[in-house]
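In what follows, a single structure is set out as structure tokens and then discussed.
A single protein chain has been omitted from the complex, and every remaining protein chain is retained in its original position.
Entry: subunit A
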């Protein structure tokens, strides 16, 4: 099949991106995700839904986020011009709120009164708690015990916002277990509860709707770069946890085949050590959390724990659309170790006066090589998808600084 000019036709009616995606959920949830899909189709056609969303994006979230020319970083590498899409300036400090706002507005349309979410770094939890506070909805956030420990500032923030935090000790107490626990809550509380998934993964229609809500990033960036430079970029780059900020940036460029789409996975201690979170570079296709996608797993199909210094990337899977884009060759996926991310974190802070979150620091760590490949006439956009305030404690610890 000729995929050109059909990149944005996916998923198909069964929620598939090629062979990936689908709806691998327990029967209890099937009627719920079918309802959600039907409601989403209606909302998409409803001008009032879009109007409410746009209004809150502008006045509450602070969109559009700027496209910033990172002049000193560009000079430092001596290659293509580097632009940052500054989603770290959003209310709550990351791209996560773009999606939360959309999902909570959907939940309201569906008459749901209780919102549940999983969180790793706590950014999605904070964004969900924020929107729930704004709309007066009950909010319960599932968070792995390990992450509760390493993301303390965000835990307190969520509590201030009125959310209930459920530390998850089952399994290995990280993001995947938080997601299991959220799914268990959802099968238990089907009537009043809406599951607000934080990344472009999970059963259909989540990968599609999260992508659509996050695509505001790419749509703005595409218009902004054309205004600034009079042309499309040569490459766009983003870090990959579950893949929501990346797909949000990539999707509006999918049909512009001259634009390279580059995702960066977390290589942790190095892919060869087995301690990493690089599902595409070090995993195999499998079925987990409602979708078929690449997963870190054993030969026997048991899920292996991810490792990354960044809690937001510490997940053994990846959204199904990325699995599809990688297998079809439309997007490239690189990786970056904990140490490389820490170095990039410091470099960006010193040169640009922008403290990046550890997640986009992974993408930053690969920018040098890419801009050299593109050469001085090239243009690159990097998604600065989160600010680093939440990470200063863990970075201090990693650098051996006693605060």
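Keep in mind that, in the parts below, a contact is a pair of C-beta atoms (placed from the backbone, for glycine too) under 8 Å apart; a residue touches a chain by one contact, two chains touch by 3 or more; residues count from 1.
We adopt the following convention: contacts and distances are computed from a predicted model.
Visitor: Can you pick, from "Thiosulfate reductase cytochrome b subunit", "Tryptophan synthase alpha chain", "Ferredoxin-like protein" or "Peptide/nickel transport system ATP-binding protein", the UniProt name of the chain not shown?
Guide: "Tryptophan synthase alpha chain"
Visitor: Per the definition of touch given earlier, which of A:56, A:94 or A:183 contacts the omitted chain?
Guide: A:183
Visitor: With respect to the chain omitted from the figure, which of A:18, A:79 or A:290 is a touching residue?
Guide: A:290
Visitor: Applying the definition given at the start, please give the residues of subunit A touching the unseen chain.
Guide: Spelled out for subunit A, the touching residues are 14, 22-32, 170-171, 176-177, 180, 183-184, 187-190, 284, 286-290, 292, 295, 297, 299-303.
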